[in-house]
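Can you read through this structure? Questions will come right after.
Here the complex is missing one protein chain, while the rest keep their positions.
All chains are identified by letter, namely A, B, C, D and E, in their written order; residue positions are counted from 1 within each chain.
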Amino acid sequence: MERITLAHGDGGQLAHQLIADVFVSMFRNDRHAKFDAATFTLDPHELAMTTDSFVVKPLFFPGGNIGKLAVAGTINDLSVVGAIPKVMTCSFIIEEGFPICDLKTIVQSMAEEAKKVNVEIVAGDTKVVERGSADGLYINTTGIGVISHSLEPKICEGDSVIVSGSVGDHGVAILVARGELGLVSTIESDCTTLYPLIAKALQASQRIRLMRDPTRGGLATALVEICEDFGVTIELEEERIPVKQEVEGACELLGFDPLYLANEGKVVMIVPKEEEQAVLDALRSQPEGKAAAVIGTVRAINKGQLLLRTPLGTTRRLYRLTGLMLPRIC
Amino acid sequence: MERITLAHGDGGQLAHQLIADVFVSMFRNDRHAKFDAATFTLDPHELAMTTDSFVVKPLFFPGGNIGKLAVAGTINDLSVVGAIPKVMTCSFIIEEGFPICDLKTIVQSMAEEAKKVNVEIVAGDTKVVERGSADGLYINTTGIGVISHSLEPKICEGDSVIVSGSVGDHGVAILVARGELGLVSTIESDCTTLYPLIAKALQASQRIRLMRDPTRGGLATALVEICEDFGVTIELEEERIPVKQEVEGACELLGFDPLYLANEGKVVMIVPKEEEQAVLDALRSQPEGKAAAVIGTVRAINKGQLLLRTPLGTTRRLYRLTGLMLPRIC
Amino acid sequence: MCVGVPAKVLHIDGFSARVDVMGSQMDVGIIFVPEVKIGDYVIVHAGQAMSIIDEQYAKESLEEWRKLVDARRDG
Amino acid sequence: MCVGVPAKVLHIDGFSARVDVMGSQMDVGIIFVPEVKIGDYVIVHAGQAMSIIDEQYAKESLEEWRKLVDARRDG
Amino acid sequence: MLDVMDSPTRSTLSQTLLQEVQMLANQFQQTFGRMPSFMEVCGSHTMALARTGVKKALEGYVRLISGPGCPVCVTDQVTIDAMISLTDGSDRIICTFGDMMRVPGSYGTLMQAKTEGKDVRVVYSPVDAVRIAEQHPHQEVIFLGIGFETTIPILAAAIKEAEEKQVHNFSMWMSTKLVEPILRQLLHEREVSLDGFLLPGHVSMVMGRAHFEFLATEYNMPAVISGFEALHMLSAIRHLLMLALKQHAIVLNDYKSVVTEQGSVQAKYWMNHYFTLCDEAWRGIGVISQSGMDFKKEYDRFNAKVKFSVLTREPRRTKCRCGEVIRGLIDPPQCALFGKACTPLQPIGPCMVSSEGSCAAYYQYMREE
Partner (left out) sequence: MLDVMDSPTRSTLSQTLLQEVQMLANQFQQTFGRMPSFMEVCGSHTMALARTGVKKALEGYVRLISGPGCPVCVTDQVTIDAMISLTDGSDRIICTFGDMMRVPGSYGTLMQAKTEGKDVRVVYSPVDAVRIAEQHPHQEVIFLGIGFETTIPILAAAIKEAEEKQVHNFSMWMSTKLVEPILRQLLHEREVSLDGFLLPGHVSMVMGRAHFEFLATEYNMPAVISGFEALHMLSAIRHLLMLALKQHAIVLNDYKSVVTEQGSVQAKYWMNHYFTLCDEAWRGIGVISQSGMDFKKEYDRFNAKVKFSVLTREPRRTKCRCGEVIRGLIDPPQCALFGKACTPLQPIGPCMVSSEGSCAAYYQYMREE
């Protein structure tokens, strides 16, 4: 089996060949390959930019791999600020000994995921580190988008909180794929590019206040952040939050809370009550949004708390994840 | 000593605090911290974009650290395509157990280096991996610049090749800092932001054909790439290439060739013969360019070879670095 | 986490059994419930089936609670 | 790399010496040149000083070559 | 079986039960001129009561006092320090349940030891630690065995596995606790006045209902065995209220689907096979004789305390009042550090660490300022 060696990362002949054979050929960006930086023009709009490094373990999991995740993740971060994703860079840190065929599969997934929404991968980088200095492969993606809907987070009392589908799927898929806990489940990661879904929602309503993709830390952490950052109190209804049976079962078995498990293909939105139905309909019209649901309401401005109403009718406060040790999920 | 734990990377409370305490406070980018992606406007120009992951070992070396290197490296890649560096993202992969004080020192260096040329760090990311899954810390930086001089690489026979200073300093500094080979030297890495120097050169001549920063693989590899990519034959003169005494000494001791050692604060330029003096003067007017020198000439178009004239008067061909195992230098 | 989850036994292999909770599964030890049969529900704790759930009693509890509801509704 | 570099001995510590080549330094073994003194030039190969350079002979070679140059110039 | 138990049904049932409980509590208040006080013995109940909102729903109706049933919280400081010191040796892998990782020892936590490079691993089950020992034959794998009667058989199962597979590099540092002795101690000291006990379903599943009969016969205390769902707990509290109202001291099994009269023969067999009663030190209480289990002499080879010695310094004193919290003497907010110096992120005492700890449960689920 052909494997990555240190020489693939030293800027010499082998590095040159690897870049030509794997990256340039799959990303089809030879236009930029000759220069230290890629050049391109974007319409004179407001821009959005985001970066993420992906260290998910394992690299391959039901429903995706680190490459698909890395591209979708950055596209999603651009999408949730109301941007049309345009260009992206990909940077690889590869452990000596990594199988080149796996690298090709991963890069192929990246190219496919980017192509879905016509994102051009304009620049890249490859570093190889000694065996034991990385866990196979890490990927950084950094993306630029052009703002199409300037979201203004003027959240109001009574606004609805919508999630585009069931929560915790990615987290459980990773737990299962790691195999360490002996968990077996057919659940697949929800890892996907949300731009088409979000574009539909933005078409349906010009008044979406705020969007976020609840990845690391799960739905609860994403909403706690929103509550704190924008000074609002949100009340979720435990019974309305969509959770797949298998995810619930896995959580029961392991003692995890699905609200804190990662998602990689879900968006949570705050919308005016009046627009709730329009947005829901738009989301549900897409396969990724079929299970979209209103899960809560903005109860007050300026308190900054996330509350959960239990089936008993009492509420309790939700916090950020605190020091729980979950496996690497992104 | 306070150290990074896995919980600093799980998206929860500790991660939130780390980001607030270290990154947001030092990069002063709280404006963007609330969103998944940063937004900003750039004048309606042609843009340049580049990405690099930095895995240098050791993280601290005479003349800099991985943070300074990461920021300077990306600024330099933008600068050598004729862009004014504008915004940057920084993404960290941190090994569990990493000392937080070291992280702060590194982030501080990054902020300082970015400030020198008014580059705004608009977005960031932090991942923590288990002990043994990284070698301390890796940093990705991705930058955007606005093209100010559209370089058009119409290289002509007779053009001059200029390097802005002595080669191999960074490579030797890293070898010394690693301590493995028992080498002792006062040489410092040349790691620095080249934008001010390059801006001077571009002021002095509108006709600079092409620039490159000869990092991994050294001067020889950078020029081989230019020769191949643009179909030109360049002849270097061995005796005119500036190499510091200590670098030459270290190379003698270890059997390395300074032409293949990394630089992190040098630029190599191809300029029309007539502009040679103007560019040299501009470079030499700056402290980083004092040792600038004409080191070779474009001999032919369409051959794609890099040649080196020895003191004996014969020439030999230079190739890319082939499978030499050098330590991680960027 | 010592709450224990009711899990359905899918198959048995020597001293261990594959159990299912709403579609997610796990292999657990059964040395404490050697009499367990496929289709039984067991309480799982830290990788061991600790007890077989008595369905009759489970139904009875449910009936009791239902009666309470009905009583309230009627009363 | 068995070429060997002329390196100047800076100081000596038991069976090892710190040598300098144009400002870069290294510690090398000196078991093969136990008579070495500070200020001597030695040929270093793979971490060992293999031989002390005889400066007299070095100068003589140089003179010989110089003479050649002068002869050519004159002739 | 579980199909009739879908969420809407459960929700309706729960709400009806809640109303019943509230009604009975009012009745108690009218009859006795004060709120009824029950102690949930076990940390899992503390957690479940908080998480499901039952505790909150009963505020002003029933006083639910958290008892000494969180295994991490009752472990005394010297034992915790010893367990953390175990990581100091070379070629060791320390395995533990996740809750232990951030428990503050006098001079650091297991998490810190791990962050500094010690090999400390969280396992789902002690049997996984045996597997790790098999995979690393040149290292000593030590499992930190804490827990009550529900967990002790599981520790025995791991020893059984190690014995059968002849895994010689596996051992356990035991610090287990038993429910009966601590309840006797609490009732003996009479520091808290109680109207009854909410007994843990899982301990009862192992020990049987009859094991708790002493509460009624010797201390005249009503007690009800309960499961961990909102429904179970509300039902059990309803029974407790009815018993308290009638001043009827019996030990009632309200979790018959899982708990039998005599408990699990097999579980009891295996725990008594490897372990024997021993004196144990309880946080904030001191040593209670015969209140835990440790290895029988003939299984010394699995006893980490015999295989390894650790140096522990004088435990550091803090203002943490966990000792009082676990005895039900104070509620977490009465500790001056609660929510200020002491939070789940930077816990001072074990009660703020363990997901079953009273302080943690209170912080996570009850606080809503």
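To be clear about the criterion, a residue touches a chain if its C-beta (ideal position, glycine included) is under 8 Å from a C-beta of that chain, and two chains touch if they have at least 3 such contacts.
Since we're looking at a predicted model, the values are computed, not measured.
Enquirer: Touch partners of the unshown chain, restricted to the chains that are shown, please.
Expert: Across the whole assembly, the hidden chain touches A, B, D.
Enquirer: With the full complex in mind, choose from A:Gly97, A:Gly255 or A:Gly304 the residue touching the hidden chain.
Expert: Checking the options A:Gly97, A:Gly255 or A:Gly304, the one contacting the hidden chain is A:Gly97.
Enquirer: Need a quick check: the contact residues on chain A for the chain that isn't drawn.
Expert: 3-5, 7, 13-14, 17, 96-97, 131
Enquirer: Residues on chain D that touch the omitted chain in the whole complex?
Expert: Residue positions of chain D that touch the missing chain: 1-4, 6, 29, 31-34, 41, 43, 45-48, 50-51, 53-62, 64-66, 68-69, 72.
Enquirer: Take the complete complex as the reference. Which residues in chain B touch the chain that isn't displayed?
Expert: Looking at chain B, the ones touching the missing chain are residues 180-182, 239, 254-255, 305, 307, 310-317, 319, 322-325.
Note that only the chains that are shown with their structure count from here on.
Enquirer: What are the chains that chain C and chain E both touch?
Expert: Chains touching both chain C and chain E: A.
Enquirer: Where each step is a move between two chains that touch, what is the least number of such steps from chain B to chain C?
Expert: Between chain B and chain C, the shortest chain-hopping route counts 2.
Enquirer: Let me spell it out: compute each chain's centre from its C-alpha atoms, then which one is farthest from chain D's centre?
Expert: With centres defined by C-alpha atoms, farthest from chain D sits C.
Enquirer: Between chain pairs A-E and B-D, which one is joined by a greater number of C-beta pairs in contact?
Expert: Top pair by contacting C-beta pairs is A-E.
Enquirer: If I average the C-alpha coordinates per chain and also across every protein chain shown, which chain's average lies closest to the global one?
Expert: Taking the mean of all protein C-alpha atoms as reference, the closest chain is A.
Enquirer: At least two partner chains per residue is the criterion; list those residues in chain B.
Expert: In chain B, the residues touching two or more other chains are 5, 7, 13-14.
Enquirer: Which chain D residues reach two or more other chains?
Expert: Residues: none.
Enquirer: Chain pairs that touch, all of them, please.
Expert: A-B, A-C, A-E, B-D, B-E, C-E
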